[in-house]
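For this depiction, one protein chain was excluded, whereas all remaining protein chains were kept in their positions.
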Amino acid sequence: MMTGEQYRASLRDGRRVFFNGSEVPDVTAHPRFIPAIDRIAVGYDRLFAGGAREAEGSFAFPRSADELRAKMERLHEFEGTFLTTFESLLALQTAGGRMAGPYPEYRNRIEAYAEFCRDNDLRCVLTVTDAKGHRDRSPAQQDDPDLYLRVVEQRRDGIVINGAKLHITAASVTHELVVIPTKNMKRGEEQWAVACAVPMNAPGVTILNSARSVVDRAEAEYFPYSYGKGMPEGFVIFENVFVPNERVFLCGEIEHSATFAHSLGLWQRLGGATHMVRTADMLVGLARLIAEANGTQRIDHVRDKIADMVMYATIVRAGLEAAISSAKITPEGFATPNELYTNVAKYYGAAELGRMIRHIHDIAGGSILTAPHPGDLANPETRQYIDKYMRTMDGVDGEYRTRLFYALRDITASEWSGHFQAAAILGGGGLFAQRGVATRHYDMNRARALALEAAGLTDPSAS
Amino acid sequence: MMTGEQYRASLRDGRRVFFNGSEVPDVTAHPRFIPAIDRIAVGYDRLFAGGAREAEGSFAFPRSADELRAKMERLHEFEGTFLTTFESLLALQTAGGRMAGPYPEYRNRIEAYAEFCRDNDLRCVLTVTDAKGHRDRSPAQQDDPDLYLRVVEQRRDGIVINGAKLHITAASVTHELVVIPTKNMKRGEEQWAVACAVPMNAPGVTILNSARSVVDRAEAEYFPYSYGKGMPEGFVIFENVFVPNERVFLCGEIEHSATFAHSLGLWQRLGGATHMVRTADMLVGLARLIAEANGTQRIDHVRDKIADMVMYATIVRAGLEAAISSAKITPEGFATPNELYTNVAKYYGAAELGRMIRHIHDIAGGSILTAPHPGDLANPETRQYIDKYMRTMDGVDGEYRTRLFYALRDITASEWSGHFQAAAILGGGGLFAQRGVATRHYDMNRARALALEAAGLTDPSAS
Amino acid sequence: MMTGEQYRASLRDGRRVFFNGSEVPDVTAHPRFIPAIDRIAVGYDRLFAGGAREAEGSFAFPRSADELRAKMERLHEFEGTFLTTFESLLALQTAGGRMAGPYPEYRNRIEAYAEFCRDNDLRCVLTVTDAKGHRDRSPAQQDDPDLYLRVVEQRRDGIVINGAKLHITAASVTHELVVIPTKNMKRGEEQWAVACAVPMNAPGVTILNSARSVVDRAEAEYFPYSYGKGMPEGFVIFENVFVPNERVFLCGEIEHSATFAHSLGLWQRLGGATHMVRTADMLVGLARLIAEANGTQRIDHVRDKIADMVMYATIVRAGLEAAISSAKITPEGFATPNELYTNVAKYYGAAELGRMIRHIHDIAGGSILTAPHPGDLANPETRQYIDKYMRTMDGVDGEYRTRLFYALRDITASEWSGHFQAAAILGGGGLFAQRGVATRHYDMNRARALALEAAGLTDPSAS
Partner (left out) sequence: MMTGEQYRASLRDGRRVFFNGSEVPDVTAHPRFIPAIDRIAVGYDRLFAGGAREAEGSFAFPRSADELRAKMERLHEFEGTFLTTFESLLALQTAGGRMAGPYPEYRNRIEAYAEFCRDNDLRCVLTVTDAKGHRDRSPAQQDDPDLYLRVVEQRRDGIVINGAKLHITAASVTHELVVIPTKNMKRGEEQWAVACAVPMNAPGVTILNSARSVVDRAEAEYFPYSYGKGMPEGFVIFENVFVPNERVFLCGEIEHSATFAHSLGLWQRLGGATHMVRTADMLVGLARLIAEANGTQRIDHVRDKIADMVMYATIVRAGLEAAISSAKITPEGFATPNELYTNVAKYYGAAELGRMIRHIHDIAGGSILTAPHPGDLANPETRQYIDKYMRTMDGVDGEYRTRLFYALRDITASEWSGHFQAAAILGGGGLFAQRGVATRHYDMNRARALALEAAGLTDPSAS
């Protein structure tokens, strides 16, 4: 197990990282990466303090609906890259189990790899999305074959891959890239059916970073929620990267090209749904707090909007609760939530999020945008005006209300907020894809039978 | 226990019933009431055939989440007035338990009354909604004090009541009126704080009926779904009706004027949610069947609309599942579903129903309105045209598709459908009221705490 | 010009009409057709009373935006078949003008036909929708070639056609069938590219009727709005119908197979939008009246719902107003409304109608379904209860409020209402199609230019 400090040291491993066109020789010394690294380091220290037993427990997969519920409730206590590692290894192992019949070797490699990561206390990120080029063309039809990551050479001791993987959160501040295909590959597309693991500092790996939602330390007060939450987003390029055989988990077996993504999807969406439930309740709470601070919580249209937010938060929570209470146990013994309910919770949470943000704006009022800055609170000359004019009643002084507006702006009208809302829509493949997944898991036969009974008809497809 | 035939006979008890201005001397002989009576009689026969044990089991209150789930799944096997009786007695007993401390006598009367109904195999209806007059005025401010049902005289052996109760489904074809206050009464409104039980044939009781959604037997084929489902709606007038003491369950104790309605609400909404779940799935099935019959199930916008319906049906079901899996056991030992989830399921189901109906119309096309009539199917001269022009492909002949359109029209564009949609909105007090109930059961403290944590603030109301 | 009585006589022309499997020898004597015929006859009498000049004025096509606005405002004064006739002839003539270059003969035939109809004061219906069979197959791929109406024989003096046309409102009570293709036909589909005019009593024409929304005279009081408004819907079969050359307007010229439908679409949608504007305002008025009658018009959530209805009604009206004020004059000199605005008004009106109905239900309350019947008002024994319990305040007596509930039920929760709502969605080809039409008329180039300017980029497609 690593301490936070050991984790920091582990990042100085020769990785090739760029930010805004400049190479970053040491991410642990760059202001755009420090807040993220600090946060992960705290997570390391926390697990280290708990000792080997707690760490093991954190990695343990839930084996009943109750264990699953308990795990989900603790989720927010872990920092994000730990969760991603957990999800990545669980997804790999689930896929390994599904391929074990025809391809036992892949399963064994995966098990060994998972053990390696746990033993060395590494953090993994899953890399799925390819550059994709023209969306209406298959990998083979693209102007450049590398637009989907592919095997360019098969050697005796391993493979060589080329391509790019996009939207890789935290790549620059973690250790391992788990590479899986972004979609199902068909006959003739074998070179693109590749899964493997690559260390971040492997020769040929380059990471460009987008790190806008990382807030400067100087503005921590003005961004009470998002400060420290930002993570760099990696655009990861693989240029003739060699992968030794023991880290290759798929290479041309097109019938399993979608197995990895399917194994991943559920866990990602469950994580997403859990986060959404917590966020939804937080939004309700924010709306209520500002209504109280403005003295409007008894005004009908404000109550009505908060009631609408309560319905929203409860629908998302009901989806998660139903997903967990209907969990199934897989052949490997893992408790897996109900796919349909999980998707619905995640989908509804994302699709209606904008309306909730709108309600908060409508309830809070213009100071969400124009409340004076933290420096105005610090300077007595200006603070007197805030004390006098931002105060509304006993118990709601000017500073409290001003800082509450900071949180509202940060969560609903800042760059972080834009990022959060877009990511909610796009996580898991966009709303359209998520709805499609839900439909596939719905019991359409039962619905048809109810409809035929209602119509007094027999099934024409049965004859 | 009564057979269906004994039930029929029991309705010839001198009750005073009107339909469209004409007195109905015997409801069992009147075409507007016969379909409803037939349906209830079948329910009686079914329970009778099962024997005393099954009947008792049907009346048993669930005592765990699993029993509750099983009960809910069997709900649709019972006809509606049995369910209403079940709900009414459960609500009365729950209220009796809550009043037992200060008013043990009321609890005892309620227990005795519940036993009486079960022993005599009677069907009860709950009467809640008063005439109400001007909605912005309290009972005492109305031009006529009877606009809320009230006690006009207290005698040594009982009370005399005056007033009207509205929207009493099935009043004319059941046995007992359970009267409870429609809302909380305040000091000075003691005369309106009254709960009691009155037999349908009590002197002074008159029932006007509205029975539009009862379909004539001649049109059974054209209304394959709603035929036989209609129930007369009663407008019940109480003119100086005497109620003996043993049937009086509240008389002036204003602090318990809302106890009955609260006890009832949850069970009614749970029944409503269960029905909504089943209906939602049926609607998905209908959409799918007509898309298959039209050959459009692979067209993107049709798939997208069906996917939207799947999300809808699943959200409603998730609410119900969450309500049951989070059930609490009351002091009386009854498993009661989670109020918040129940309300959300019912509310969402009702609020978005119109969009689902719109999807079905958009998917099905104009023949939902204009498909030729059953008589055209029966006459070979016209049937040939249906066989030729309503057929679309192998397996979808003209008759099947035509009858499928009947079901679609019946369920989404008929008088029954209008009734169903309006009742979905209005059942449980209207959307606005339902949303309010949900908010009251939401854990706002937890939401506030999450928001304060996000904002890095301490609770101003705690100081 | 015909009087109403002459019109009635004109319907006894040997036409072959069925209702519910029975042949109807004389539609003017059949209860399902009489209300519709009565209504059309009143329209004839009104025009007759106005004299030749007014009739001519009614038929005149608007030639400026102001004339168009005036025409639209008078629309509701005409009964529906007059409007349909007007639309049919206008659409034919517009199409004739567009084909005049290569096919002057068709234009001439159309002009002669329009004159014939006006001179003889006939009423026409447009027949567009074919049986269509499997929706995913072209006409030639269907199991039966007649699933799209087609030319089965070309003679020297005319053509012979086979097929069926669906959803033909008022076919059985008007004179002329104007037949046009339902969609664009491609090379190889010449036999289905046919437009012509056929009298209702032509040998080989059979009309099956669906006439559910026609209310019995006995229930006129209970259906104060829809009584007399219902029209029979015709399912019209053409069995080897001969059409003389002078009534053939297209026969195989596939490049003009969609010209007729396009010419029609705009006028139909304009009529639809105009009707929607008026209906929307009526719905607002109904909501307001029942809120006043219940004493709830000052309650916040009721006001909020009415405000939402006002926004709806105004959006629909703004679309119509913008369509008219931006009208273009065609080469033929006709003022034609802006396509895009017209479509948007119609689309939005239909798409959000369900929410408005929901608001009305939520505002009105349960008596929308359960108000006592007209017979109860007529019988003093029952009327006393209505007088006492349906009254709410000075100025709102029991009868007024009860009858207001009749209107609300009739307009929002009856069979007529189901028909109206479904027809709103389906008229003009369904919501999906209407949205598509709008997009085609949108100035996408301007939008792209604004976006490129915002992004500081030059158009890549320009290079």
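Structure notes:
In this document, chain identifiers A, B and C correspond to the written order of the chains, with residue numbering beginning at 1 in each.
Criterion: a residue touches a chain if its C-beta (ideal position, glycine included) is under 8 Å from a C-beta of that chain, and two chains touch if they have at least 3 such contacts.
Everything numeric in this text was worked out from a predicted model, so none of it was measured.
When the full complex is taken into account, the listed residue touching the unshown chain is A:Glu415, out of A:Glu105, A:Glu246, A:Glu332 or A:Glu415. Of the candidate positions A:Leu90, A:Val241 or A:Leu377, contact with the unshown chain belongs to A:Leu377.
From the set A:Glu233, A:Asp308, A:Glu321 or A:Glu339, the residue in touch with the chain omitted from the display is A:Glu233, counting the whole complex. If you put the missing chain back, the residues of chain A touching it would be 18-23, 129, 131-137, 143-144, 146-147, 164, 166-167, 206, 208, 210, 233-235, 237, 294-296, 298-299, 301, 351, 354-355, 357-358, 361-362, 365-379, 381-382, 385, 388-394, 409, 412-415, 417-419, 421-423, 425-426, 430-432. Chain C residues in contact with the hidden partner, per the touch definition given at the top, are 224-225, 278, 281-286, 288-289, 292-293, 303-304, 306-308, 310-311, 313-315, 317-319, 321-323, 325-326, 340-341, 344-345, 347-348, 395-397, 400, 403-404, 406-408, 411, 432, 435-436, 438-439, 442, 444, 446-452, 454-457, 460-461, 463.
Residue positions on chain B in contact with the hidden chain: 300-301, 304, in rising order.
Heads up, the rule we're going with is that only the chains that are shown with their structure count from here on.
Annotation: 37 Å between the Cα-based centres of chain B and chain C. With centres taken as mean Cα positions, chain B sits 43 Å from chain A.
Chain C has its Cα centroid 51 Å from the Cα centroid of chain A. Counting partners per residue, chain B has 432 as the residues that reach two or more other chains.
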